[in-house]
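Every protein chain except one is present and positioned as in the full complex.
Chains here go by letter, A, B, C and D, matching the order in which they are written, and residues are numbered from 1 within each.
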Amino acid sequence: MTTFWLLAPIMVIAALGLLFARKAVHAALALAVVMISLAILYAAQGAPFLFAVQIIVYTGAIMMLFLFVLMLVGVESSEAVRETISGQRLFATVIGLVFGITLVLAVGQTVTGVVVGLGAANENGNPYGLAELLFGKYVLAFEFTSALLITAALGAMVLAHKERLTPRHTQADLAARRMREYAETGRHPGPAPTPGVFARHNAVDTPALLPDGTPLEESISPSIVERGQVRSGFDDDIDTVVDQLATDEQRDSDGFGGEK
Amino acid sequence: MILTILAATPIAGALILALLPRETGSHLRAKTVALGVSLITLALSLVALAKFDPESGGYQLTSTHEWISAFGAHYAVGVNGIGITLVLLTTVLTPIVLLAAFGDRLPDPRSTNAYFAWMLAVEGLAIGAFSATDAFLFYVLFEATLIPLYFLIGTFGGPNRSYAAVKFLIYNLVGGLLMLAAIVGLYVVSSRQGEASYLLSDLQDLDYSQTTERLLFLGFMAAFAIKAPLFPLHTWLPDAAGQATPGTSVLMVSVVDKIGTFGMIIWCVGLFPEAADWASPVIIVLAVISIVYGALLAIGQDDIRRLIAFTSVSHFGFIILGIFAFTTTSMAGATLYMFNHGLSTAALFLVTGIMIARRGSARISDFGGVQKIAPILSGVLLIAGLSSLSLPGLAPFVSEFLVLAGTFTRSIPAAAVATLGIVLAALYILIMYQRTMTGPLKEGTEGVTDLEPREIAALTPAIVLIIGLGFFPQPMLNAISPAIDTVMSHVGSNGGKSDPAPKSPTIVDAPAEEEGGH
Amino acid sequence: MKTLITATDLPPIKAPEIEYALLGPLFIIAGAAVLGVIIEAFWPRATRFWTQVVVAVVGIIAALADTVWVYTDLDKVDADLVARGKVAAEGALSVDGPGVFTWGILLVFGLLSMLLFAERRLEGGMSAFTGRAADAPGSASEAEAIKLRVEHTEVFPLALFALVGMMLFATSNDLLTMFVALEVLSLPLYLLCGLARRRRLLSQEAALKYFLLGAFSSVFFLYGIALAYGYAGSFELSAIDTAVSNRSGSENMLLASIALIAVGLLFKIGAAPFHTWTPDVYQGAPTPVTAFMAAGTKAAAFIALLRVFFVAFGGSQWDWRPMIVAIAIITMFLGAVVSISQTDVKRMLAYSSIAHAGFLLVGFVGAYAGVAGSDRVTSVSSTLFYLTVYGISSIGAFAIVTLVRDSGGETTHLSKWAGLGKKSPWLAGAFALFMLSFAGIPLTGGFIGKWGVFSAAYSGGFWWLVVIGVLVSALAAYFYVRVIVLMFFTDPVGDGPTVAVPSLLTTVVIIIAALGTVGLGIIPGPVLDLAQHAGAFVR
Amino acid sequence: MNEYITLSLILFTIGAVGVLVRRNAIVVFMCIELMLNATNLAFVSFSRQHGNLDGQVAAFFVMVVAAAEVVVGLSIIVSIYRTRRSTSVDDASLLKS
Partner (left out) sequence: MFDLQWLLIAIPLASGALLLIWGKEADRFGHLIGTAASAASFLFGVVLFAALLGKDAEARSQSTSLFTWIDTGTFHVEMGFTFDQLSGLFVLLITGVGTLIHVYSIGYMEHDPRRRRFFAYLNIFVAAMVTLVLASDYLVLFLGWEGVGLASYLLIGFWQHKPSAAAAAKKAFVVNRVGDIGMALAIMLMFAQFGTSAIHAVNAAAPGAGDGVATALGLLLLLGACGKSAQVPLQSWLLDAMEGPTPVSALIHAATMVTAGVYLVVRSGGVFDSSEAARTAVMIVGLVTLLAGAWIGCAKDDIKKALAGSTMSQIGYMMLAAGLGPAGYPFAIFHLITHGFFKANMFLGAGSVMHGMNDDVDMRHYGALRKAMPITFATFALGYLAIIGFPGFSGFWSKDKIIETAFGENLWVGLGALLGAGVTAFYMTRLMMMTFFGDKRWKDDVHPHESPKVMTYPLIALGALSLLGGLLLVGDWIVEWLEPVVGEGEHHELAIPAIALTGIITLVAASGVALGYFTYGTKPIAAETPADSSVSVFTRAGRHELYGNQINDAVVVRPTTHLTRFLVWLDGKGIDGFVTGLADRLGETSQFLRKPQTGFVRSYALTMFGGVAILVLCLLAVTLA
């Protein structure tokens, strides 16, 4: 009983924490408190096996899963205080109170009869007793929980797992392909030269020059080529710059955003 | 067996039509097939008539097979005099309607097959409903007639057709579903008293507690009162008739609505005689209101088709009055009225339908002076109209008079108020005739040409029957009377409600019998 | 506490007795599901789809055959109780007439649904399920997945798991097994709901809603079980029945337990006020899944509901019948009325399914068990028949929904259905047939079904409920009729709907459903007798 | 005995209210887990009351079921998060009326 009176307020407060915690992580921790306390109550009520399972499965696995997902979706996310659905909180509270009070008064306070206790049932040990039931009376349900677990696994796979649709390319694959292309189409296997190499400018629109001085078109981004903005390496650059400045002035005087 | 074949033939015809490839040309094939099937049905019904013994008041040509054993439902058919009369009405009217419908202009010309198939389906289901002697079977067929009619109104009707079709269906469905509750109740009562059975003969032997009987009666009556339209449940009819093609209207008002009044006699009165007796004052009042109300509203209509619909409300009032007056005379009159009203309304709907189609309007105010350019048409309209106002010498008179005379022995006020209906009938028919047919030719009416030979051929049988039955109703009454006697022997609280005897019977017999030579 | 006793000291645990012959269908389906999972792991992708289909279909057919065998083999246990069958698997299952009949119809629904699942012609050679659920909608990787035509063939084993869950649910003889079965049937459905190829957002939303609300409701169910256990000290229905009959324990606990257990079951059948998930989930889920769910879940949950309330709580029926009456009325009315203003076919069908739940509850509330030696229609047999008809018609209707399409996939907005009758009279005719069946027009199965449930209610003394029922039926008819008006009497807007040409699979489903609907309306005898023959639940 | 059941009911109710007022799908789900735990407490308590282990077995089953449910639930939540970048249940409200 002491255990109970010690734990009960803690559990209720923790449960309320679930209601009021702004951050999801805090809620998760509150829940963990409740779960662990429950485990202790189980133990106190003659269910040592469940005590273990509660700790292992619930607190250990399920809570961890929750936390994983919380991390995944962003641990910092917190709810706005404002309730979006009008009346939701009010009604929830009222109905909750009605429901809770009704049941507590009608059911919680009227459990009658002698508490038989588990002495006899746990005669051969709690796990044994459970096993007897699990593999006897409830064997079918037990078996079909496997269907549940398979479904869960399958579900997680379906919803969360992205199967690779194409085989991953290894470095060897890529190298082989590059050489093959070179052989077939003559495409250069190496990296393309960067613009401006050997040229007088190293701007991106200035093609690199081959050793013989001819410009190398491939060195420029295709989009620039497309737009026809490739600068020829042989023009008189100074004149071009002067011209450009003049044009700029002209444009400024025409006003902002004038046509080119 | 013959009844099964009779009901199955049109259904089979409908299926054949549904499966026939749609035509793009003249559609003559579909039309001839339909007409042929309906004529075969007519011939078969005559065979059935020949086999029918009018002397007996019981069910004949019966056949019974287990259908749904869990429900106690049977496939059980058979007709008494009332049933065969209405079966005959159906088989006679359908060819007329089909022939007259050859010229109907359909919104989608490719749907000719469907149009005629649905009509045949109505015929088959109606025959089935008239000959069912199992409550469940009857209910099924009764409700099933809604579907073809629903499609006929909704697909082929006027501009407001879908509203009318939905209204038609929902109204009738509400009634039908209330009847379903009663049908279910019958099952429960029946199965509590032994093996569940829906056979009419078994149901009549059941003992009901008073409340149960009354509730079940009300369930049945609700359906029939909507179907037959009884004030104030009639408002679906003017809308439906106002939108449907003439052929559809005829099938709906002349044939299918008769299932309602037929059901009142056979099922309401037949199964729940005490409750029927209990409810009869209210029903009689409603029937009388229907008569006067329908007639007054008919006077106030400008749409010819709505007018005819309201006249039918009035006439159904007579039929219902006759049934619930519980005299052999009035009940026989009511039964005969069903047949005669079918004929006269059919003639009215068809001939006005032709007229309306040619003018392109159903408003009375759009017509005028048609008599001058279409004398045959106007003559037929006049005869049909006169039969609707129960002119002696035309068929409906006999039945209307029998109803009134029978009612008079039961309730003088009811008969007296109902008799007002004959003045109002003269008003609504003659006002319509006057406004459409007489006077100078109205502008826009020039297009109303006279009847074509085909149309004359379609209408002639109806006219001939209307006149013929006005003078020689006796063959029909001979068949009807024994069945009515049987029904009457059930009515009332202590097994059989007898006709009120004449208060001061004549000492001398009619001179005709005394001295006249036959 | 002797927790430290060594294993050798303990007496050996007795091996459980499992009647494999009786439970064959369950194991066949479960086996097929597991086989499907294995295939998923090892079978080459190219032929995996059809392999899965074959496994599922063959599995279901085999189970169906076995079910027929089991059904014919059920013995008459007790002539007075008119219950056939026995309690099997150490009391976990009761393989009785109603249960096995439900297996049968569930398997038929499953089979038809599998055929719809397997339809690949409508989406240009791909199924109605998303190729890769993990991709965000509209992302490049989704496009890649579509290009490579990947498919989630896992849907087949998932559906089979759901199916086996349903079968288990319908025959559970103790509340614990029932709870497990509930989860077995629910979890795959949660997943399947989120797997639509088109309108992924809606589909995922449906899955989330279904999941959250489903979990929420099953917790109530579970607490109800706890209270029942607290009341009776056992999970077995018959033990609870004994306790109820003896009135041992706290009355309050029993009542609370009844209420909470009812919540879980009513949620599954979609009864008001626990129906709120239905429209959203029906609309958002892939249509084949909706069909499967609508037909299967309702059937399984309803039989479970009947079983729990008749077997376990039968002794206190005067306590719970008023509650069910109220719920039945609210459900019928709400379903019928709200569907009037729906503009989406699938939502409309969802509300219609709510209304049907109400009608079924009417039959249930009659709680009419029949008397010995009588052939009268009972609550159980009428419900079984109704479920059969409703399921068949429902699957048919949803199958047709999959065929009416525009460029964005299925076009479920009702306005797009205008003029369908002119464009494709047979298809529209079939849909109209299903609508008429839902409306309960004679010569369709729906009528016989309605007749049955109403008669059960009437027999149970609720004639006034029957009257309410028929009036609501008329209301409900209004919107079914409206659809027919739309299809046949209204001119199409613009180009009107396109009707995709399905493969043989969907065609077969529609034809079977249509024939079934008409057949059950005209010659309901065989199926009705079968349902009638099922008798009562064994205890 | 009463106090255990009362505690269980209080926790259960708090969980239920939590489902209604929290918007983060994960927290909502945690509340459901709280309710499950409350139920388990009831099972275990009743088990002691009746002196049989069925209740404990039930609690065990609930744990297994809960595990499976959590997996499915969380994967649904994750897949929605991938699409919408949000775990608020209020955002998923396209399907309505």
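Assume a contact is a pair of C-beta atoms (placed from the backbone, for glycine too) under 8 Å apart; a residue touches a chain by one contact, two chains touch by 3 or more.
In this text, all values refer to a predicted model and were calculated from it rather than measured experimentally.
Enquirer: Could you run through the displayed chains and say which ones the absent chain touches?
Expert: A, B, C, D
Enquirer: So which of B:Leu6, B:Leu402 or B:Val491 would be touching the chain we can't see?
Expert: Reading the full complex, the residue touching the unseen chain is B:Leu402.
Enquirer: Of the residues A:Leu6, A:Met71 or A:Ile85, which one touches the chain left out of the display?
Expert: A:Ile85
Enquirer: Which of these, C:Ile340, C:Val493 or C:Ile523, touches the one chain of the complex that we don't see?
Expert: For the chain that is not drawn, the touching residue is C:Ile340.
Enquirer: Which of B:Ala415, B:Ile466 or B:Val491 sits in contact with the chain that's absent?
Expert: B:Ala415
Enquirer: Of the residues in chain A, which ones touch the absent chain?
Expert: Contact residues on chain A toward the absent chain are 84-85, 88, 91-92, 95-96, 98-99, 102-103, 105-106.
Enquirer: Which positions on chain D touch the chain that was left off?
Expert: The list for chain D reads 16, 19-21, 23, 28, 89-90, 92-97.
Enquirer: Using the document's contact rule, name the residues of chain B that touch the chain not shown here.
Expert: Considering the whole complex, chain B reaches the absent chain at 171, 232, 235, 293, 296-297, 299-301, 327-329, 331-333, 369, 371-372, 379, 386, 391-393, 397-398, 401-402, 404-406, 408-409, 412, 415-416, 419-420, 422-423, 426-427, 430-431, 433-434, 437-440, 471-474, 477-478, 480-481, 484-485, 499-518.
Rule of thumb we're sticking to: only the chains that are shown with their structure count from here on.
Enquirer: Quick check: how many Å separate the C-alpha centres of chain C and chain D?
Expert: Roughly 25 Å separates the two chain centres.
Enquirer: Calculate how many whole Å lie between the centre of chain A and the centre of chain B, each centre taken as the average of the chain's C-alpha atoms.
Expert: Chain centres of chain A and chain B, defined by C-alpha means, are spaced 73 Å apart.
Enquirer: Mind checking the centre-to-centre distance between chain B and chain C? Centres are C-alpha means, answer in whole Å.
Expert: Centres of chain B and chain C (C-alpha means) sit 45 Å apart.
Enquirer: Can you pull out the residues of chain A that are in contact with at least two other chains?
Expert: Each of 46, 103, 107, 110-111, 113, 122, 126, 132, 137-138, 141, 145, 148, 151-152, 155, 158-160 in chain A touches at least two other chains.
Enquirer: Can you list every residue of chain B that touches 2 or more other chains, as numbers and ranges?
Expert: As it turns out, chain B has no residue touching two or more other chains.
Enquirer: Sort out for me which residues of chain C touch chain B in the complex.
Expert: It comes out as residues 374-377, 381, 422, 436, 439-443, 447-448, 450-451, 454-455, 458-459, 463, 466-467, 469-471, 473-474, 477-478, 481-482, 484-485, 488-490, 523-525, 528-529, 532.
Enquirer: Quick one: in the complex, what on chain D touches chain A?
Expert: 1-18, 20-24, 26-27, 29-31, 33-34, 37, 40-41, 44-45, 47-54, 56-57, 59-61, 63-72, 74-79, 81, 87-88, 90
Enquirer: For the complex, which residues does chain C have touching chain D?
Expert: Within the complex, chain C contacts chain D at residues 133-134, 136-137, 176, 179-180, 183, 187, 190-191, 194, 200-202, 204-209, 211-212, 215-216, 219, 222-223, 225-227, 229-230, 233-235, 279-280, 283-284.
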